[in-house]
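Before anything else, here's the structure in question.
A protein chain is absent from this complex, but the other protein chains hold their places.
Up next is chain A:
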Amino acid sequence: MTDAIASFGAGRRPVSIHTDDAAKARLKGRYRAETWFKWLGAAAVALAGLFLVLLLSTIVTQAIPALRLNYLTLPIDLSAAKVDPAKLDAVNYDAIAQEALAAKFPDVTSRQDKRLLRGLISTGTGVFLRKDIAADPGMLGRTVNYAVPLDDFADLYLKGLLADVGSDEAISTSVTPSETSGDIDLTFGDDTMLALARGWGATEGENGMLTLTSGASSLLVAFNGGTVKLTALSPGANGTAVAKGTVIEALDSTAPAASGQAFLRVIDTPEASRKISDKEIAWLDTLKSAGLIESRFNSIFFFTGASREPELAGVWGAVVGSFLTMIVTLAIAFPIGVSAAIYLEEFAPKNRLTTIIEVNINNLAAVPSIVFGLLGLAVFLNFFGLPRSAPVVGGMVLALMTLPIIIIASRASLRAVPPSIREAALGIGASKVQTVFHHVLPLAMPGIMTGTILGMAHALGETAPLLMIGMVAFIVDIPGGFTDPATILPVQIFMWADFPEAGFQQKTSAAILILLVFLVIMNAIAVILRRRFERRW
């Protein structure tokens, strides 16, 4: 085909180095290189976009579970026998809530199991209960249905984040228990269970004995109003199967359950590799099927301070700390930055000193943020003796860091104001100061504001310098002033990311989401300011 065209062309024109086969191949190669190059560029942009999508989707999907929290509604006995209205502060509210929970499971008797059961509800229950009673004394003297937050492991399990749980499947054979509680034997009508157990990772022993260790998936059999956890299986007589099991929830009777009456529930994740035991899972499922657990908006997360308990930890303290810090930063960086920009752009003579200042500002903008933290530690804390962990010091450090950004943006904005404005003002007799403050500055203000907001957004996400001045402290109280110990949102994220509890991972993502929302709002304001008010001459 190519040859045909080449010879066709050769008939009409003399073959030159630009039209011979080699040239055509060359041209083709060049075009291929062109396409390649273009696609390479597109791939680079796409890759950057992909990273962003990956980052944001990871954080959003992790954050969503943290926005809700599971509450357990318990009938809590607040009669005078339990709660003495005269001595509200001396009551152990935790114990009252735990009793109410224990009443739901009367057959939990061993000390160990009781402790496990108590652990299902949050350790902050008593505090909430006391607060609510103080707010509404009408609760006293009767039994109220009160929703208590669940512990973080229980909460995570219910959100499906702690263990893979299969659905309930009817067992297609009869099941006969030997007892109603304790370690019992179960007899299955046929041996299908054996094959199932093999599939779920049971260990093969002598005589066809299958042992379900904590490294295998958990097999729970629910029938006769109770739940039995299988521990071992072996082939029985006449093609039946005999299983050993531990009763988690007592059975009503030892009557055999007919085919289809018993249900097998498989927890895929082996007990050894999850943080929640089979018993807790069984209890939670019972509570859930009784309709006592409901998922609510997680107001604890949004409106309380930090805590070591994941289900009680909130971001409000950090948000307030960030807000206080930003106020200090703005109060220092904005006036100083704008003044410096005005001086350098409008008044400064062109001499060595101003050149040094200019170079200096550009260099300062490139100094690693952690060095500003060292400055804050050495100067503000150790030399001036200002308090550690205080928003005022954090704000000062961030102000020094933001200053170059504001100065550079303000100078660019002042420079954009055309000289004709200045000349006109000077021409009608304004002094230099009046010219600048009455005419140039107002015109440059939108640009200055935009630069300032972007600088503040940068400061809001900054973490490293604040670690240096002790804002990494664990602070439960919500800061009330500029010198109170406080932490800020990015530092809170850093601390939570380090905590080992699984519940904190979702909290961290949710806190990041809040931080990103603040940043998006600030940037949106900057963009709107730029679009609306910035004038181009």
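Assume a contact is a pair of C-beta atoms (placed from the backbone, for glycine too) under 8 Å apart; a residue touches a chain by one contact, two chains touch by 3 or more; residues count from 1.
What we mean here is this: contacts and distances are computed from a predicted model.
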Hidden subunit of the complex - UniProt protein name among "Phosphate transport system permease protein", "Planctomycete cytochrome C", "Heme lyase CcmF/NrfE family subunit" or "NADH-quinone oxidoreductase subunit H": "Phosphate transport system permease protein"
Per the touch definition above, residue among A:145, A:192 or A:339 touching the missing chain: A:339
Listed residues A:70, A:173 or A:505, member touching the removed chain: A:505
From A:42, A:255 or A:517, residue that would touch the chain that is not displayed: A:42
Residue of A:106, A:291 or A:385 in touch with the missing chain, whole complex considered: A:385
Listed residues A:375, A:393 or A:529, member touching the removed chain: A:375
Absent chain, residues of chain A that touch it: 30-31, 33-34, 36-38, 40-45, 47-49, 51-52, 55, 58-59, 335-337, 339-340, 342-344, 347-348, 356-357, 360-364, 366-375, 377-379, 382-385, 387, 400, 403-404, 407, 431-433, 457-458, 460-464, 467-468, 472, 485, 490-491, 493-494, 497-498, 505, 508-509, 512, 515-516, 519, 523
